[in-house]
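Moving on, here comes chain A:
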Amino acid sequence: MSQPAVDAPQDPFADSEVVLDVKDLVKHFPIKEGTVFKRRTGAVQAVDGVSFQLRRGETIGIVGESGCGKSTVAKLLMRLEEPDSGSVTFRGEDFLSLKGEDLRRMRRKIQIIFQDPYTSLNPRMSVGDIIAEPFKLHPEAKPAQGVRNRVMELLDLVGLDPEHINRYPHQFSGGQRQRIGIARGLALNPDVIICDEPVSALDVSVQAQVMNLLEDLQQELGLSYIFIAHDLSVVRHIADRVAVMYLGKFAELGNDDEIYRMPSHPYTQALLSAVPVPDPRLRESREEIVLKGDPPNPANPPSGCRFRTRCWKATEICVEQEPELIVRPGITQRSACHYASVQAEFPTDSS
Partner candidate 1 sequence: MTTPRTPEPSFTGDTASPLLEVVDLHVEFHTKAGVAQAINGLNVTLNAGETLAILGESGSGKSVTAQTIMGILDMPPGHIAGGEIRYRGEDLLTMKPEKRRKLRGVSISMIFQDALSALNPVLPVGWQIAEMFRVHQGMNRKLARQKSIAMMQRVGIPAAEERVGDFPHQFSGGMRQRIMIAMAIALDPDVLIADEPTTALDVTVQAQVMRLLKELQVENNMGLILITHDLGVVADVADKIAVMYAGQVMEVSDVYEIYAQPAHPYTEGLLNSVPRIDGQDERLNAISGLPPSLTDMPSGCPFHPRCPYATDLCSAERPGLLPVVAEHTSACHYREEIYNGTRQPREEAQA
Partner candidate 2 sequence: GNGDDGNGDGGNGTADNGGAEAAGGGTVSAYNCEPQNLMPSNSTEVCGSWVLEQLFTGLTQVDYETYEAVPGVATDWESNEDQTEWTFTLGEDWTFHNGDPIDANTFVETFNWVVDPDNAQQNTSFYDVIVGYEDVVNGDAEELAGVTATDDYTLEFELNEPFSPLPMMLSYTGFYPMPAEAFEDPESFEQAPVGNGRYQMDGEWEHDVQIAVDRYEDWPGEDPGVPERIEWQIYNDIETAYLDVQAGTLDIMDSVPPNRLSTMEADFGDNQTMFDTSSFTYMGLPLYQEEFQDKDVRHALSMAIDRQLIIDNIFDGAQVPAGNIIPPMLPSAREDACDYCDFDPEAAAELYEEADGPSELTIYFNSGAGHEDWVEAVSNQWQEHLGIENISFESLEFAQYLDLHDNQEVTGPFRLGWVLSYPSPQYAMEPIYTTGKSSNYADFSNEEFDNLIAEANAADPEEADSIYQEAEDILLEEMPVIPMFFQSQGVVHSDRIQHDSVQMDPRTFLRVEQLVVNEE
């Protein structure tokens, strides 16, 4: 893979076509109480104003606190949830207003790999049928070598035994199921794949295999990925740009070097400091920024900056004014912190 020098802050994808243009996406889930006579008592602000552009061949990684709205963003992009407001444009077409056949056609181009590999596989379909389903749905994409051969090939690609084609999902381990989901997502050679924690249940070796596969496909077909993960090393490895999300908003958005080497948002810094290093000898020496306080309630987020309740830098202005996601003085990436600064460069691996 050829990548420009790490130091160059400019976007290597600046010239590529924008595949996905997301503006101000908002999704609030109503909270209801009572078993039968439910009253609406509030709303979880799962996604609250997310904007970004995804270009051809690019990978955007999304990291962030659990429950901050990553999966919801993914679902919104797939139109599996309808956003409360905002727009999603796919190759210049308004994705949100598509209906029927047009939507179906478009869905061939955007695929998702679900976070939960247990519930997203139909228990009454054999693995072969699950992976062959995309071809059934989009006959125009039928592979030349025959669906079944292609399915076996896909199984093999993700490191599963093609002989297991007739098995049912419950006969597989967690990681194996996750790979079934990946194989399904890859089947149609889409333009964009939204991967919601695609490798979390895989052992490192298989994970390596799958990531290599994803990268190879990207190289070859110009695929774009949105890659949601908690494993920051994995994200760093695969992503060109990284978005750090906190409580329904992007806290920071920049290329992987900017984020990993010069994090400017305190949350990003805390996150990076908590990454465990695969070397037991560093156990004691690591300095982890332990966030104070409890995570805020997404139904009733703090005013101003949403991170301020747990931030060691917070002042009056953070309470009053919501920081925008913009390029701030002293940094090259966009950051939603009034005091954005590259306070400390994250210590690189000592090996």
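With respect to how the candidates were assembled, all candidates are chains of the complex that A comes from, given by their letters.
The definition used in the following text is that a residue touches a chain if its C-beta (ideal position, glycine included) is under 8 Å from a C-beta of that chain, and two chains touch if they have at least 3 such contacts; residues count from 1.
Since the model is a prediction, treat every value here as computed from it, not as a measurement.
Asks: Please state which of the candidates 1 or 2 is in contact with chain A in this complex.
Replies: Candidate in contact with chain A: 1, the rest do not touch it.
Asks: In the complex, go through chain A and note every residue touching candidate 1.
Replies: Residues 1, 3, 29, 31, 33, 63-71, 115-119, 156, 159-161, 163, 166-167, 171-176, 178-179, 197, 200-209, 211-212, 215, 230-234, 236-237, 256, 260, 270-271, 274-283, 288, 290-291, 294-300, 348-349.
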